[in-house]
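Of the protein chains in this complex, all but one are displayed in their positions.
Take a look at chain A:
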Amino acid sequence: MLEISKLHKSYPIGDSSLHVLKGIDLSVKSGEMVAIMGSSGSGKSTLLNIIGMLDEADEGDYILDNVPIKNLTEKKAAIYRNKFLGFIFQSFNLINYKNAVENVALPLYYQGLKRSERIEKAMFHLGKVGLADWAKHLPNELSGGQKQRVAIARALAANPKLLLADEPTGALDTKTSHEIMEFLQQLNDEGKTILIVTHEEDIADMCKRIVRLKDGVIMEDKFVTQVRASQYV
């Protein structure tokens, strides 16, 4: 599913440069649920951005679903992002002047689907996250948990191969965090591959595998027994 080898990334800071990723090797199979952990500055967000094609590595290979991701034009990257990836952000990043169903339909718009089809699919995914009744509400009329569920529905709408979640529970209270995690676990049970960047141990424990980063290298990569979020809800 996902093959990364000898990945390097530096950022220029003034005259010198900051070496953020120092040779990352990572392989993720279809259906896995991986937590990427690390303190701030460990390079976990950079890694996620490269996986998400939002940023490009300086060195190394990245193969996603047998497609080498390298030297992409902006246009190509846009198409790949749309086809392969679904993003979930800490701050939800919903478009505030669009209602829930329009937000969910947005990736489908960029796939070039017809309006009626988009709305139909978007409603289906909104139903899946349990927010069909809130379809016409604007983001600022929704609670944090609801917003994140809309964001998840949006990430799922284009039926991506890989879900990337950057601190998906970072802006939520514990109870809502567990609800979101329970939902992500359900998606994983249905076979969706999920990568979660987090610095919270209890969230990481709800995944099936934990990858720990420190100073740009992988310190630890272990499979764990998944803690089901449902027991807390």
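Quick note on the criterion: a residue touches a chain if its C-beta (ideal position, glycine included) is under 8 Å from a C-beta of that chain, and two chains touch if they have at least 3 such contacts; residues count from 1.
Assume contacts and distances are computed from a predicted model.
Student: For the chain that's not shown, choose its UniProt protein name out of "Zinc protease", "ABC transporter ATP-binding protein", "Integral membrane protein" or "Acetyl-CoA acetyltransferase".
Tutor: UniProt lists the chain that is not shown as "ABC transporter ATP-binding protein".
Student: Touching the absent chain in the whole complex: find that residue among A:95, A:219 or A:233.
Tutor: A:95
Student: Looking at A:1, A:106, A:132 or A:227, which residue reaches the missing chain?
Tutor: Missing-chain contact among the listed residues: A:106.
Student: When the complex is taken as a whole, what residues of chain A touch the one chain not shown?
Tutor: Touching the missing chain: residues 49, 52, 54-55, 74-75, 78-79, 81-83, 87, 89-91, 93-95, 97-98, 102, 106-107, 109-111, 115, 154, 158.
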